[in-house]
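Accompanying notes for the structure given below.
Note that one protein chain is taken out, while the other chains of the complex remain in position.
Labels A, B and C are assigned to the chains in the order they are written; within every chain, residues are numbered from 1.
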Amino acid sequence: MSSVFGTLFKVSTFGESHCPAVGAIVDGCPSGLALSEADIQPQLDRRRPGQSGLSTPRNEQDLVTILSGVENGVTLGTPIALMVHNRDQRPGDYQEMLAFPRPSHADYTYQVKYGRRASSGGGRASARETIGRVAAGAIAEKFLAQSCGVEIVAWVDSVGLIPGGEVDLDSISRSQVDASLVRCPDPVAAKAMEELIALVRDNSDSVGGVVRCVCRNIPAGLGEPVFDKLEALLAHAMLSLPATKGFEIGSGFAGSSMLGSVHNDPFIQKGGRLGTLTNNSGGVQGGISNGEQIHFRVAFKPPATIGVSQRTAGFDGQEGILEAKGRHDPCVVPRAVPIVESMAALVIMDLLLRQEYRQRGRG
Amino acid sequence: MSSVFGTLFKVSTFGESHCPAVGAIVDGCPSGLALSEADIQPQLDRRRPGQSGLSTPRNEQDLVTILSGVENGVTLGTPIALMVHNRDQRPGDYQEMLAFPRPSHADYTYQVKYGRRASSGGGRASARETIGRVAAGAIAEKFLAQSCGVEIVAWVDSVGLIPGGEVDLDSISRSQVDASLVRCPDPVAAKAMEELIALVRDNSDSVGGVVRCVCRNIPAGLGEPVFDKLEALLAHAMLSLPATKGFEIGSGFAGSSMLGSVHNDPFIQKGGRLGTLTNNSGGVQGGISNGEQIHFRVAFKPPATIGVSQRTAGFDGQEGILEAKGRHDPCVVPRAVPIVESMAALVIMDLLLRQEYRQRGRG
Amino acid sequence: MSSVFGTLFKVSTFGESHCPAVGAIVDGCPSGLALSEADIQPQLDRRRPGQSGLSTPRNEQDLVTILSGVENGVTLGTPIALMVHNRDQRPGDYQEMLAFPRPSHADYTYQVKYGRRASSGGGRASARETIGRVAAGAIAEKFLAQSCGVEIVAWVDSVGLIPGGEVDLDSISRSQVDASLVRCPDPVAAKAMEELIALVRDNSDSVGGVVRCVCRNIPAGLGEPVFDKLEALLAHAMLSLPATKGFEIGSGFAGSSMLGSVHNDPFIQKGGRLGTLTNNSGGVQGGISNGEQIHFRVAFKPPATIGVSQRTAGFDGQEGILEAKGRHDPCVVPRAVPIVESMAALVIMDLLLRQEYRQRGRG
Partner (left out) sequence: MSSVFGTLFKVSTFGESHCPAVGAIVDGCPSGLALSEADIQPQLDRRRPGQSGLSTPRNEQDLVTILSGVENGVTLGTPIALMVHNRDQRPGDYQEMLAFPRPSHADYTYQVKYGRRASSGGGRASARETIGRVAAGAIAEKFLAQSCGVEIVAWVDSVGLIPGGEVDLDSISRSQVDASLVRCPDPVAAKAMEELIALVRDNSDSVGGVVRCVCRNIPAGLGEPVFDKLEALLAHAMLSLPATKGFEIGSGFAGSSMLGSVHNDPFIQKGGRLGTLTNNSGGVQGGISNGEQIHFRVAFKPPATIGVSQRTAGFDGQEGILEAKGRHDPCVVPRAVPIVESMAALVIMDLLLRQEYRQRGRG
């Protein structure tokens, strides 16, 4: 297990799908930040299951409690412990998985790695693991917003083969994103996506999608070459999320087919600073933020747990038919939106703190 | 700076384009491994510039010396220091960059971050930074090959808009890859790529490409959820390379448009173990290797340094015309092949050592 | 803040003296260990305040709850979250500290470092911070006992100027230690210590002491030169405890006055292994355990919070008289005994896991 993330803003998460609680400890949050549960709950609400018929019927309120690190509504600079109780546990749903590892789920690999696995649900491979990340990310977001005006907004860029349409990176807001259940700001695309997800759900199947994210007002200078480049930590963060299969920043894979003379972002004067005319770089050059918007995309596969019968081998090697009964999302990307935002916030927060110390070196 | 990579197999790299030497320290390599410079030099030779007219005319022999950690041809278990001298330095080539930050290069961001930058060449953002990675990766590769039979092979999957064709993941070998200058195993595609790169070079331009990589004989059980999942560390490693813009594993972005019933990899009996019929997972489930081939793709943008005139702002904000004279590669992907292999080896090696300790827990 | 300890067995602690809860997350505990609250509670009971008239009147039951990482009484290999509620909070006791930083306490330095401090009690500098350490250490101890037969026993070696007498390192047990309230196995010394502590308490003063600890059945080979030598991590662990001022291992400071011909521990055959005739080394040579007993001593200063009037400057620089009213221990060493044991267990556990991976390197 490696459940600790970050160098100076260090997040330790805990909890699996059917234990008493899930949560996180945030170590390294600066003191003096006004903070209460009300700053954290909204992103947890956007993440929680049961928000609509498009997501898992597992119904959790996911109310967060701050256990430490805050006094009189202000952070002390000490570790902030965050806890959310697991309430809607139904271990009985998972009997069939004793014999069959779910195809493309983590049942088999956890068994191999640990010599055992949580007997009910996905254990630590469950989406509930991300609660601690989102709670910690909400703290990072508040600090970033207050100290630098950082804005982080993600949305659904595609579901299955349905593209999400153009989005204005300068203005897209969370309220625009949340206008549709599927969290795609284009209303036509959103409607088509919702219909696809409903169809897939009714077929007891699942479907993948892509989440796109933009980070605005990121100070230039963040990122620690050579191994902790900004894009490297973002890629790390995103590929650590359940069900992710790909990450691209700026021009991404499309950029690999371009000429340098087209791809290069010329510098121009922007207010008091150098900016770039285009942004194929995605806000990062040489692994360091350049003051432009950071924008990236994350590919999510279709959820592995499906109701459709699957012919597959059991732990004993004998083939048979698996019909999974566990509650699951037919498509994870609408709920993945706040999770992607949270992980982006954790990366940027850590790199902001890691850059701060260089000020003395300048003097 | 963050120039240390890994938890138990820990690599610290050093060196920029025009200092006396570049290299690395490998801390945590197990004792008892037969090792000499001859084990490391071949991958450095595949990485070095000047291998053909398709790469930069900078000509370096890049001979490696082992400074410590090996006695009588066998590793002691102590840190292995590796050094390669920089010989072909031409600081004079970089005068024009004093006034203009190269578009999409790291000149501007290094200046912002550090308050100064290497006055000649790319400094730590130069491709020479990767020498330490490749030298360290060669040690990891040898250990992995001897202890588990691991095979890691990368190749050029596309250059610009030219696709590289199908490759048999079971059998592709480095000698097949090296049969063409461009390191694409499909001879027809390779010829087209070489012609494109030559054309781009003659136009003083550059072009991007994609490298694909397969890792065979990886033991099941490697990967440390939730933050150090195998794919998360691979993504981190690859996006820490210069000029990378994207990473995908298994089905990747294409997987995001699929149904779960199609995407899932059913389990089947394979010899004495459970395997999967298909491999959309790319050898990883729940962040842990499942014993199947790990395969992934990495997108490289076109090199930022081009000879074509570029209209761009200088450090003083005044627009002008930059004509870069530094030697550069018109396309990095042929030389990126051994670098991608090396980073994959570093990730797998570290995760192998991190998994080992669990054996006692089983007793 | 740096509230994470360990490389593979990684402990994150949280909580201050007057927040809702204190505790820890243990990440990296091997799977398959039988574990329940009953394995952890006894050491917390030995640590808790109010055990006798010799310790602080703050009365806490300190009941631990396991929130995650254990299913059906066995560890899953996932993070184990541990929580203890703070119940007996009396913020009102600390009003006088708003104006005066307590001499030799952390009020002033926390204020300087964080720009604020917990307004009540010692915050993170409170002894309650050690609860998470003790809970985590109890898990490490159980694993070490089961896998290697490790025994860790600490006791009070002196209080003020009263020495604790000779103790047989081969046989000393926790029940012998707990036979006296002051946790000194020598009954005569224990009685004198108790009388001294009672006298000091009645005078509203405090007194220091020394804790000694022996670790038996430690496998040879633990310790990671050069920076994570066994004694270096033990010293780090012990000096991270509140109120500690010194650490020595084996011959310690006395060894500095000896000749090499006297100090050296000759090797002898012991059963099937090499052992040493004497043990001035304290079980460690070159930073690596040699299979002999590890024994060390830790110096604790007198608690800084005393009821005696103190002439001292306030935060405003004006001198005045401070009469602290907070509940405190007149002497911490009796309660420090399980804390020292726990930190020793955390160090040894982490080094055991870090040594395990070398087995593959041998093949």
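Here is the rule we use: contacts are C-beta pairs under 8 Å (C-beta built on N, C-alpha and C of every residue); 3 or more make two chains touch, one makes a residue touch a chain.
Since the structure is predicted, the reported quantities are computational estimates derived from the model, not experimental observations.
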| item | value |
| --- | --- |
| For the chain not depicted, the shown chains it touches | A, B, C |
| Selected from C:Ser17, C:Ser31, C:Thr75 or C:Ser206 as touching the chain missing from the view | C:Ser206 |
| Touch list for subunit C against the chain that is not drawn | 1-5, 7, 13, 100-101, 103-106, 108-110, 112-115, 122, 124-125, 129, 158, 160-161, 200, 205-210, 220-221, 223-229, 231-240, 242, 244-253, 255-261, 263-269, 274, 276, 280-282, 284-291, 297, 299-306, 308, 310-315, 317, 319, 354-355, 358, 361-362 |
| Touch residues of subunit A, complete complex, unshown partner | 7-8, 30-33, 77, 143, 147, 352-354, 356-363 |
| Subunit B residues that touch the omitted chain in the full complex | 1-4, 10, 12-16, 18-23, 25, 27-28, 31-32, 65-72, 74, 76-81, 83, 113-120, 123-124 |
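By definition in this document, only the chains that are shown with their structure count from here on.
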| item | value |
| --- | --- |
| Fraction-based call for subunit C against subunit A, same above half, different below | same |
| Chain whose averaged C-alpha position falls nearest the assembly-wide average | A |
| Chain centre separation in whole Å, for subunit C relative to subunit B (CA means) | 45 |
| Computed distance of Cα centres, subunit B from subunit A, in Å | 26 |
| Centre-to-centre distance between subunit C and subunit A (centres being mean Cα positions), rounded to whole Å | 38 |
| Contacts with 2+ other chains: residues of subunit C | 31-32, 77 |
